[in-house]
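Structure first, then comments.
Apart from one protein chain that is not included, each protein chain of the complex appears where it belongs.
Note that the chains take the letters A and B in the order they are written out, and that residue 1 is the start of every chain.
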Amino acid sequence: MEVRLHGRGGQGGVTCAKILAATWSHLGMSVQAFGDYSGERSGAPVRAYLRVDSSPVVNRNKVYAPDHVLVLDHALCDAAAVLGLRPGGTLIVNTMEDPGALAERFPGYRTATVDATGIAREHGIGSRSVVIVNTTIAGAFARIMGLPFEALEAAFTAMHVERDLPAARAAWDAVRVHEAQGAPRAAPASAAAAPILDLVDHVVGAAPALRTGAWRSTRPVYQTRPAPCSTACPAGNDVVGFTRALATDGPEAASEILARTSPFASVCGRVCAGYCGHACNREAMDEAVNTRGIERWIGDHATIARADQPQTGRRAAVIGAGPAGISAAYQLARAGWRVDLLDAADRPGGLLRSGIPPWRLPREVLDREVDAVLAMGVHWQGGRRVGPAELPALAGEYDAVILATGQSKVMDLDVPGRELNGIEQGLEFLHDANLGLATQISGHVVVIGGGNTAMDCARSALRRGAAQVTVVYRRTRAEMPAIPEEVEEAEEEGVQFRFLRAPLGVYGSDLVGGVELAVMESNPNGGAPTMSEGRDWIACDSVILAIGQRADPATLLPEGWTIRHGQVHALETPLPVFATGDLATGEGTVAHAIGDGARIALQARAWFDECKPAGPRPKGVVRHSEMRFSYFDAIPRLPARKRPAAERVAHSTEVDLGIEDGREADRCMSCGHCTHCDTCLVYCPEGIILRAGDGYGVDLSQCKGCGVCARECPRASIQMVAE
Amino acid sequence: MSHEPLLDGMVGTKRDRTEPLLRAGNTNCGGCGMSVILQLLGRAAADHPLQLVIPACCGIVTAGPFPCSAYGAPVMAATFASAAAAATGLSWVAQLNDEKTRVCCFAGDGGTFDIGFATLSATAERNEDVLYICYDNEIYGNTGGQRSSATPLGASTTTTPTGKTVRKKDVLGIIAAHGVPYVATISLAHPEDAMRKLRYALNARGFRFLHVLAPCPTGWKSEPGDGIELVRLAVRSGLYPVYEVFDGDRAVVNVQSAQDDEALSRYFSLQGRFRRSQVDISSVRAEISRTWRRIAAWT
Partner (left out) sequence: MSVQLLTANHAAAMAAASAGRANRTARGFGSGVYPITPQTECIEYLSGLEIERGKVVLVESEHSAMAVCMGFSLGGARSFTASSSNGLAYMAENVYAASAYRLPIVMMAVNRTLGPPWNIWVDHGDTLMLRDMGWVQVYCEDNQEVHDMLLAAFRLGEDPRVLLPVMVCQDAFVLSHTLMSTDVAEQPAVDAFLPPLQLPHRLDTRARTVGGLDFPHEAEVHRRQLHETMGRLPLVWKEVQAAFVETFGRTLPDPVVGYRLEDADVAIVCMGTTAATARVVVDQLRAEGINAGSLRVVMMRPFPGEALREALAHVAKVAVVDRDLSPGIGGILWTELCGTTGHPMAQGYIVGIGGGDVRPEHLARVVADLRGRSTAGQPLIVEVA
């Protein structure tokens, strides 16, 4: 019996022949196994031969008329593979293909198939790119030849490959056979060989005709993958997009990208917690890119150009002109809707205006961006408080109504002494302070709470005359929900902190005299702290409560109306009324509000079949471990410039002056986004990556699938996928 | 600034070679480091006339069967030990005929550190107008991975199954000691530096020697895609100093090495050839320090 094996260098075809020889030898047969030796390398087609006989094998020629053919790589299963195969002989192939399908291509032979590559890969035999299938397919072949598995076991042991027996066993179990039908096709006539040139002939050497693409088991695929900054942005900004655009094309191009998702670059670049920067992969290398600073710089330096959109004829009313409402109005206006923006206040902005102090968000900055939205045809109707009585009419009047009234109900403190004079709600304090109403405060002010409102209150109190300000928070500093930068700034300005303290009561007679605090114990598991026996007191002159707020849909929705997944239902009937921002989500940040406003605009438009609703967050975010930091020089982060503490407190001027210029954008590594850096082009060992269109193309007829391009891509935008 | 685009964006522009020096359809293993240096060499040479002299090694098998040629330049296949001598002849013909042809030996470590060493030394001593590039995969790759004098301490080969117990020959130092105009090591992980050196060496006259650590996935038992990263780790760990020496007396270190142990362990862990090694990492570190002390004395 003669067998011919077709494999590739590195797959172990010759060893496979030797293992099979050892198997038959164990059964007392005379055997012979050998390979073709040539100049070709890992991946190149290689043949091996096996002879088995009950009498001594004497023929030492290669096998030209095999009884069986074993193909280790399905790409090699062609007419050449079956050349000379005796009618009725077995053709066994490593493939996922069905043996019946194989039989159709190769009639007249008994066909057998097994996915040896899959099995070998599962058993971890070989490397990622070069899976070694010889031992696996040997199991299938032994089964087809009717050999006992014990003989195979003996051969594996003799050849020191017993570790691969489970894979051989799996292939033994998995192999499928299709009996021979019909007659084999005639072999194609071989072309007459070209005459061989003399060495003294001057021949210009042509490139070898070898198609090395057939060696490959994985191939490179260029893909744009989500960058962590962009996926982290609650507003849905294409952070990597605008940052790169600033670096390569300047602020206008960057602004154009920002404008797709947000009307509030200058605002958000000042008041956002900077989720993008916290997610930045560069943090693992030197320091995160100051993407918030970049956003602000773009917002402050680009002109706001809003192209007129073709009108759809649809009209919407947006109730509530905070960030969520304006974001929704903005997106609808961009989509060609006519939008009326209704709010109880006399200027749009919501908490941006009433809750955030001007020294964090100068009013001219806010007005510039708000006015730009109004300039798009968003019709401002200030002083309009909408309640349950008005809403049904509005819902009938407009194609859609967007509710964005935020969290209107502030949390209160239920402790003895709450009724004393000198206790004030933080948001009210800020409202008055921000709008320039009389809010002089003096003496020692205690602010209760750990969020941004608490920080704003504490710092506003300093600016409004307080001699001393102490923030009391029931957890640790690290657990404060406030933006750490704001906490640091507060500290610089002289605000004091007492952590792990919860108010038990306020003492004093008529006027506040001080607060009694319980000493809290941190919960090591991260849960709520527990109250200890310890007590603490702070003598003070006033108390500001900044312990949170919540939505209060009852002040807005008629009886029987509920919000489900952002849409308002009257009992079971969905209405063209949508809720967004803090009213719906309670996330409580400007960025979340902008993102949710845009999302709800999309949802409203989807209700009218204008578009699809927003999809889920993209998967496959580039992790820092996938980045090639070695391609990037360490450059210090460009920090925001700050006014000195004393100056900013004294004059209530803007604290943060932003970054000096836009060159911080050059630090962006463009995670998952090809920048045409040519690394793949330069490193392709075959030189078969070419410029194509806006990116690169790979000549797959030659690509050997080595994976250097993917491994070296500085920004993980090439992936190797199995063939 | 980040390093982009690589090589100043020359690839595919007029400054690039019209035809690649190493053509597709060659039989090199996927991820072969020798292929990468050939791509860089082609770019550095651009369209200047180049003649390659390649001894018996993987690099000549690369050319493919007669009458094909996977090289986009004229190539003389020399016998194993003869590359530098054969190149001497070709180089003189070019000089005698006032031709601008640059003659370049392209040889593996076997043909350079071992069998071709005497010839190499003599050619350097005569200061022939030859550029000699050694692509060093640290084994006899063409014969299936036996140790050469370029095999590093600790590496398993088919003839040193438990790891080589003696150090690698410092061929660069020896050639530099001939006082030739230029010798340099080339890191594939630093393409700009590599390109600068290739260009400098192509333009300089007299004997120039470039040593390239060329990852061999087959012999090093590593992932084909990991080659460049391995070179990077070799540089970072201090195993492979990136430097150049002018006229045998002025050395310049081109890439500062952190010489860090983490890079060294990672370099070892990514390669099967160090898995069975009985050489511990501290002796490799001592060897690295010795190398750097020698370079420091030179600079």
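Assume a residue touches a chain if its C-beta (ideal position, glycine included) is under 8 Å from a C-beta of that chain, and two chains touch if they have at least 3 such contacts.
These numbers come from a predicted model, not from an experiment.
**Q** Touching the left-out chain: which of B:Ala78, B:Cys104, B:Leu264 or B:Ile288?
**A** Counting the whole complex, the residue in contact with the absent chain is B:Ala78.
**Q** So which of B:Met10, B:Val36, B:Ile60 or B:Ile133 would be touching the chain we can't see?
**A** Of these options, the touching residue for the absent chain is B:Ile60.
**Q** Name, in rising order, the residues on chain A that touch the hidden chain in the full complex.
**A** Here the touching residues of chain A are 38-39, 193, 196, 198-205.
**Q** Which positions on chain B touch the chain that was left off?
**A** Residues touching the hidden chain, for chain B, are 19, 49, 51, 53, 60-61, 63-79, 81-82, 84-97, 101, 118-119, 121-122, 126, 128.
Convention: only the chains that are shown with their structure count from here on.
**Q** Once bound in the complex, which stretches of chain A touch chain B?
**A** 9-10, 39-44, 127-130, 197, 199, 203, 205-212, 215-216, 630-633, 635, 666, 669, 675-679, 681-688, 690-691, 699, 702, 704-708, 710-712, 714, 720
**Q** Which residues of chain B touch chain A in their complex?
**A** 1-7, 9, 11-12, 20, 22-33, 35-36, 39-40, 42-43, 61, 63-72, 189, 191, 217-218, 222-229, 232
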